[in-house]
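First the structure, which I've put down as structure tokens, then a few questions once you've had a look.
A single protein chain has been omitted from the complex, and every remaining protein chain is retained in its original position.
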Amino acid sequence: MKSVWRDGDRVREVELKSLGAARYAVNIDGATFEVAAELTSDGRLRLTSDTGTTVAEVTAAGTQRFVRLGTLEFVLHREASGRRAGAAAQGGMEAPMPGVITKVMVEVGAEVEKGQPLLALEAMKMEHMIRAPRAGKIKRIAASPGQMVQAGAVLVELEG
Amino acid sequence: MKSVWRDGDRVREVELKSLGAARYAVNIDGATFEVAAELTSDGRLRLTSDTGTTVAEVTAAGTQRFVRLGTLEFVLHREASGRRAGAAAQGGMEAPMPGVITKVMVEVGAEVEKGQPLLALEAMKMEHMIRAPRAGKIKRIAASPGQMVQAGAVLVELEG
Amino acid sequence: MFRKVLIANRGEIARRIAATLRELGVRSVAVYSEADRGSLHTRICDEAVFIGPAEARESYLNIRAVVEAAQQSGADAVHPGFGFLAENAAFAEAVEKAGLTFIGPTPAQITAMGDKREARKIAERAGVPIVPGAEGADADALARAANAMGYPVIIKAALGGGGKGMQTARNEAELREGIEAAQRVAASAFGDPSVYIEKLLEHARHIEVQVLGDGHGRALHLYERDCTLQRRHQKVVEEAPSASLTSDQRTVVTHAAVRLAEAVRYRGAGTIETLLTREGQVYFLEMNTRLQVEHPVTELITGIDLVRAQLEIAATGKLPCEQHQLQRHGHAIEVRLYAEDAAKGFLPQVGTVSRVRWPYGPFVRVDHGIESGDSVSIHYDPMLAKIIAHGPDRETAIERLLAALDDTRVHGVVTNLPFLKALLRAPEVRKGSYDTEWIEREFLQPFAALMQAPAPELALAAAAIAEALGGSNATVAAPGAAPAAAPDPFAALGRWRQGGLGA
Partner (left out) sequence: MFRKVLIANRGEIARRIAATLRELGVRSVAVYSEADRGSLHTRICDEAVFIGPAEARESYLNIRAVVEAAQQSGADAVHPGFGFLAENAAFAEAVEKAGLTFIGPTPAQITAMGDKREARKIAERAGVPIVPGAEGADADALARAANAMGYPVIIKAALGGGGKGMQTARNEAELREGIEAAQRVAASAFGDPSVYIEKLLEHARHIEVQVLGDGHGRALHLYERDCTLQRRHQKVVEEAPSASLTSDQRTVVTHAAVRLAEAVRYRGAGTIETLLTREGQVYFLEMNTRLQVEHPVTELITGIDLVRAQLEIAATGKLPCEQHQLQRHGHAIEVRLYAEDAAKGFLPQVGTVSRVRWPYGPFVRVDHGIESGDSVSIHYDPMLAKIIAHGPDRETAIERLLAALDDTRVHGVVTNLPFLKALLRAPEVRKGSYDTEWIEREFLQPFAALMQAPAPELALAAAAIAEALGGSNATVAAPGAAPAAAPDPFAALGRWRQGGLGA
């Protein structure tokens, strides 16, 4: 079984092959290792590899997976299979969280530089500046002051 | 809807009549009062009667009902409809909890006095003495030393 | 310091010890029986090792299984907690033979103090007065001794502790019945039927002194605890300091405790239990060679982590501080929350604790061993939690503890929560005017009567309506918006809600 995970800015592929008896061959980014996995009575995951045994705890929340290993916490994102890694590079043009647009600083057609402030978004009593991820020309602005936007909503499109 | 509840040594009957709009006429042991009941979004029960509003919390565990009213806690037992109140009066001849019989102090046919020790039961590292609830003659002994018994198991029967 | 410590215990005390190990960066290893698979203490330790069937004798009391678990896990030390093998010299010896450190006193010290008859002799030699008593297996001889010293007397297991098997006898018939019962419990619980008797000092208070010894002849005390509120010789409320000790008496009893600990070159944490009579005389009762259930009240008033002190003494032989550096601050009080029906002779309860809410408060500490969904089994002690409050004075600490108990919810298993609340509301407890027999003598009967009062009609209505609505599983409770100036629906329950019992 293949799955694609976003780990910060990285996209990582995991291939899981059942070897029977609750053992798996795990291939991550090309390297393979074996893990024995036991689901404990209280729902934890006991993983034994050649480096020892660890009990993990995994909680799903939407596409996020909160993974606790010992006292360490990691957050991974499950990508829909086939999703291209490049999509995330647009980041910064989407609303990072739900909020209200308080200011629009550019107009369609304007040439902007990398890092230039485009929009201000207020949420949780803090102002967040949306900046251009790269130089380019504003193709579309999908937000106006006072407008409430959802997380992930595309606010500005850039061309060039 | 009629229900029978054991409240300590008492057996109490509750008759609930829906008056619509989440209002009920409640008859308890012959006296009637009205209650408006609202199930809150987090599953609590908000009860309004002519004495005010209280939010109750009810947890079922077998036939037990743990009822919290404000900071007060009550435990009621739901009786199967039709169960006779008299049955509980035998109390004391049944194992009060699971455990091991450590001593049998009487024989079948013996005349015993009220309060006389009949059996010793050990559970949770404590010894519990089973005593005669009234004077009478031992009709049957259903336990022997070393035997493991379940809660509610009849240990001794008394006649006369 | 150690690298990895196995905790040879379960429940709240295993969790308590694990918290300090985490703080010191020491890996913790839990052990668990079949009945404790997945239970809280296994979930919070770094590792967990299965040691056998549910029966304690086959698991938590199984020396071989526990020592093997320690070796298998690579632990370099073992903390026994309290109960189970904590005062078992053979266990301490087996741990040391396996090349591991036993976090506690030497096997010889455990043996000496574990035989309460021997301990009395040691105390006497150290100049600590002991209660008149007699020992031996011959019931006739004990009866003669009891007649000579005068009833009432207490029968105690020679190798016992924690009140288990203790019986009070007010006449010869009770004495003979009590000796037999105590011998049975002693044989079953401690593996030795020996008992001894002591004159029951009536109207006395239970005062105990926490000591720490370095094993080389130096010891210090961490003041006293007052555990006078007992039922059937089992402590239910513990506090520090004692409200009934004069400053001079405090000096006498703490110095005697240090003298005793130094005389035996005591190693680790221990408690010297004494009785304070109405006349102000202090008598030695016994010494417990382990951490005590009620250790949190001492921790709160001194700021000393007793588990950390135990670990440091075991690892380095060093006491946490000098006697003169120790200060105490305010007053701390603890209750033991048990799964038991207090109104029915404290009958232990088993089942699943389906819904729990532990209390919160800025000066409240909760040492618990269960969470919602955990079960209480027949196999072990039914203590669910200790709830402890700290305050500048006794009155404030009690108020805080009561507020915490009002904020506590345990549904699914009957607990002694109503008993504890009524106890802390009793005027005698507020005034501090009670003795070790007071609960049984004066409190239990009115409490039982109170518990027999019918439940308010609203409780029955709530149960019936919850059923009608298709779920008896309403969640957390909190009274809702009351109309302005509405009469308090609990006013009719005045004795319960306001002054409580005896008000």
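Observations
A, B and C label the chains in the order they appear, each numbered from 1.
Everything below uses one rule, namely that a contact is a pair of C-beta atoms (placed from the backbone, for glycine too) under 8 Å apart; a residue touches a chain by one contact, two chains touch by 3 or more.
These numbers come from a predicted model, not from an experiment.
The set of chain C residues touching the chain not shown comprises 15-16, 19-20, 22-25, 42-50, 71-74, 296, 299, 303-305, 307, 327, 329-330, 360-367, 390-392, 399-400, 402-403, 406-407, 476-482, 484-485. In the full complex, chain A makes contact with the omitted chain through residues 1, 3, 5, 7-10, 12, 14, 16, 18, 24, 26, 28, 31, 33, 35, 37, 39-40, 42-47, 49, 51-62, 64-76, 78, 96-99, 102-103, 120, 122-128, 151.
FYI, only the chains that are shown with their structure count from here on.
The greatest centre-to-centre distance from chain C, using averaged C-alpha positions, is reached by A.
Remark: chain B and chain C have CA centroids separated by 29 Å (rounded to whole angstrom).
In whole angstrom, the spacing between the mean C-alpha positions of chain A and chain B is 55. Multi-chain contact residues of chain B (touching two or more other chains) are absent. Among all residues of chain C, none touch two or more other chains.
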